[in-house]
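Please see the structure below; I have some questions.
Only one protein chain is missing; all other protein chains are in place.
Entry: chain A
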Amino acid sequence: MKMITFATAAVLALSTPAFAKITTGTSVADMTVVDSNGASHNLSDFAGKRVVLEWTNEGCPYVKKHYNSNNMQDLQRDATADGAVWLAVISSVPGKQGHKDNVQVVNWTAQHDVAATAVILDEEGTLGHAFSARTTPHMYIIDEDQTLVYQGAIDDNSSSNPATIDGATNYVREALASLDAGEAVAVTDTQPYGCSVKYSR
């Protein structure tokens, strides 16, 4: 488990006005973030790999739905076993629900058996704003060519009730399967559901 902390102001080459939505099909190759040590992480570092972004907030009932049922962790394990990079992003500002420091991330991942490749601490909300992440969970899939191929909900049942996971269509799983089969992703955009991301005002 690797941890990346984006503490200071991150600079995004992909400028998005206000809180406009990033368009599916957009290349994210130029998206770079500079961390507190001045090291720059570029999404192109992951070129050739599939990247799944998951916005999360441990206290959110909709996140709990998918974590307490192990639905999210199963998906993380299946995706990473398949070679994907899974980044769980926490955009909660300090003091708000879901915010974690490095130690808390370690505890959380151990306790819930989180199988993400890395947890990103996006306290400034820079990554969140770049992707217009609105809810937890809010899912994004970037293909090997660095193109955003899916964004939206994890599945088609927007309830917070874990009982609704059975029988729901998991959009992320379907999209990953399509990519595996060398097909275009059928459902590329869905309305994300859940709690709002706890950005600073």
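Basically, contacts are C-beta pairs under 8 Å (C-beta built on N, C-alpha and C of every residue); 3 or more make two chains touch, one makes a residue touch a chain; residues count from 1.
The rule we apply is simple: contacts and distances are computed from a predicted model.
K.L.:
Name the chain not shown, per its UniProt record: "Chaperone modulator CbpM", "Cytochrome c", "Thiol:disulfide interchange protein DsbD" or "FAD-dependent oxidoreductase"?
P.N.:
So, among "Chaperone modulator CbpM", "Cytochrome c", "Thiol:disulfide interchange protein DsbD" or "FAD-dependent oxidoreductase", the name matching the hidden chain's UniProt entry is "Thiol:disulfide interchange protein DsbD".
K.L.:
Of the listed residues A:Arg50, A:His66 or A:Lys198, which contacts the missing chain in the full complex?
P.N.:
Reading the full complex, the residue touching the unseen chain is A:Lys198.
K.L.:
Which parts of chain A face the unshown chain closely enough to count as touching?
P.N.:
Those residues of chain A that touch the unshown chain are 15, 17-21, 23-24, 26-27, 59-62, 96-97, 125, 129, 132, 134-135, 158-161, 188-189, 191-201.
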